[in-house]
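Of the protein chains in this complex, one is absent; all others appear in place.
Here is chain A:
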Amino acid sequence: MASSSAVRKAVNLPPTVRALPSGIPSAPRLNLATRAPSDGHHGHGPTLRSDTPSRFTGGLKTTPAGPVYKTVVSPPAANLYQQRHIHTSAVAKDAPEVPDYSAYRPQSDSNNRALSYFMVGSLGVLSASAAKSTLTGFLETMAASADVLAMAKTEVELASIPEGKNVVIKWRGKPVFIRHRTPEEIEEARSVNWKSLRDPQPDEARVKKPEWLVMLGVCTHLGCVPIGEAGDYGGWFCPCHGSHYDISGRARKGPAPLNLEIPPYELNEGDNKLVIG
């Protein structure tokens, strides 16, 4: 049928010229059901295609001039035919959908979306709240317990301190100076240009009520206890290294670098009591 000297480098399939009524290209001789030859790497060898032409019909041969494909007969490409259904678009419904899901579908997409995100947010709120409670629970175990805090407080009856007098009490092992200041002393403490001091601090920041000055009686230099109503500024004087504090407890002279420290305290107006700590 074919000439024996035909050397074919490539095979051209004719283009499809006709389409089936379903839109599928008509390729009646093309067998799409056959399996491609496997390369035998899964433990099973290459399988022969069922539509492989027999050896006598021709085949590829290597000659000194190069590979030559010799065709003796032209067998039909395939002896199997199968209609291929290719989906290209949405399925046309020609019958009502069974079962009917419309009762379960959301009536409103925006309501559905808002509800979904609301549930997500609610879970976030609950988790964050639980995490915060857990964390604060752990941190509270590090805080001092109520009995320790109660023991660490000191109460002072303010009515027993006359104006212009100092009282030294012990609070957590340290002396605390309480001074009932006279109006002149308050005036003196507030008239000082505090911005020029070594540790600039206004008198208003050091007292809760101007007549009551409460501060830790430990010299900020090396920790001696200053002497009250002494020194060049009418306040406190540290005998160890000669630091002078004024009537507001601020370092004015000598080696002290800082003002006398103010402990945390509460002035109880009703009971006229001072609670330090």
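The rule is simple: a residue touches a chain if its C-beta (ideal position, glycine included) is under 8 Å from a C-beta of that chain, and two chains touch if they have at least 3 such contacts; residues count from 1.
In the analysis below, contacts and distances are computed from a predicted model.
One subunit of the complex is not drawn; among "Complex III subunit 9", "60S ribosome subunit biogenesis protein NIP7", "Ubiquitin-like protein ATG12" or "Signal recognition particle receptor subunit beta", its UniProt record names it "Complex III subunit 9". Remark: the omitted chain is touched by one listed residue; of A:124, A:200 or A:257 this is A:124. Of the candidate positions A:29, A:84, A:132 or A:241, contact with the hidden chain is made by A:132.
Considering A:111, A:145 or A:160, the position touching the chain not shown turns out to be A:111 (whole complex). In the full complex, chain A touches the omitted chain through residues 108, 110-111, 113-115, 117-118, 121, 124-126, 128-129, 132-133.
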